[in-house]
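Written out below as structure tokens is the structure these notes cover.
Note that this is a trimmed complex: some chains were dropped, and none of the rest were shifted.
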Amino acid sequence: MLIKIVEHIDLNEAYAYLQSPEAGAVNLFVGTVRNHSKGKDVVRLDFEAYDAMAIRQMEHIANEAFDKWPLVKLAIVHAVGAKDPGTPVVVIGVSSAHRDASFEACRFLIDELKKTVPIWKKEFYEDNSVWVNAHP
Amino acid sequence: MKVLLFGITREITGQSRINVPEHAGINTVKALKGWLGQQYPALRSLSSLAVAVDSEYAQDEDTLTPEQEIALIPPVSGG
């Protein structure tokens, strides 16, 4: 599996890793910075990770996905640092013989990543900024 | 015992690492959370606050020792 935290997302690197003559299907999810959130204009995002734990937690969800579906390869790459709207911040990719597994595993991985992987996003608007999800 | 801080907990405390004095007698996750909440009341307003030990989520009753890597995990928002 390809699991890492980077400054900049490279979609080609992830795809090249996932490609295999045994796979007939590759599903890729790319999360990008939106220019609006809850009705406000977003001018920038800042991502911060607890690297060692983030890698460990990504490995856990990757192993869960390998247990649940017949996968060929799997990639989870998350970016950190300041990101402008339109920029990719996470790519999750899964290859498998048939497409059911790649779609389902990719969806599972992004859902789980958002729940358990220690990465934090601060949204900057015109006039202020907030750590997303921090308060009820 | 040292505690690593990230995101909003780093901003609330103004530090990326807190030293918990030995005389505070902290030896469980629950005790650590209680002590930190007293030192920094703003931590209590967070949606959730977990503790990680050696890169794994820990439970309230888990014991803590100074050799472990201990971290506060505020609500995650990656992806």
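For the reader, a short list of remarks on this structure follows.
Letters are used for the chains, namely A and B, taken in the order the chains are written, and counting of residues starts over at 1 for each.
Criterion: a contact is a pair of C-beta atoms (placed from the backbone, for glycine too) under 8 Å apart; a residue touches a chain by one contact, two chains touch by 3 or more.
Just so we're clear, the structure is a prediction, and the values are computed from it rather than from any experiment.
The complete set of protein chains in this file's complex follows the formula A x2, B x2, whereas only one of each kind is placed.
In this text, only the chains that are shown with their structure count from here on.
Separating the CA-averaged centres of chain A and chain B is a span of 25 Å.
If you check the complex, the residues on chain B that touch chain A are 4, 6-8, 11, 45-47, 52, 55-57, 69, 71, 73-79.
On chain A, the positions that touch chain B within their shared complex are 31, 47-50, 52-54, 56-57, 78, 89-90, 110, 113-122, 131-136.
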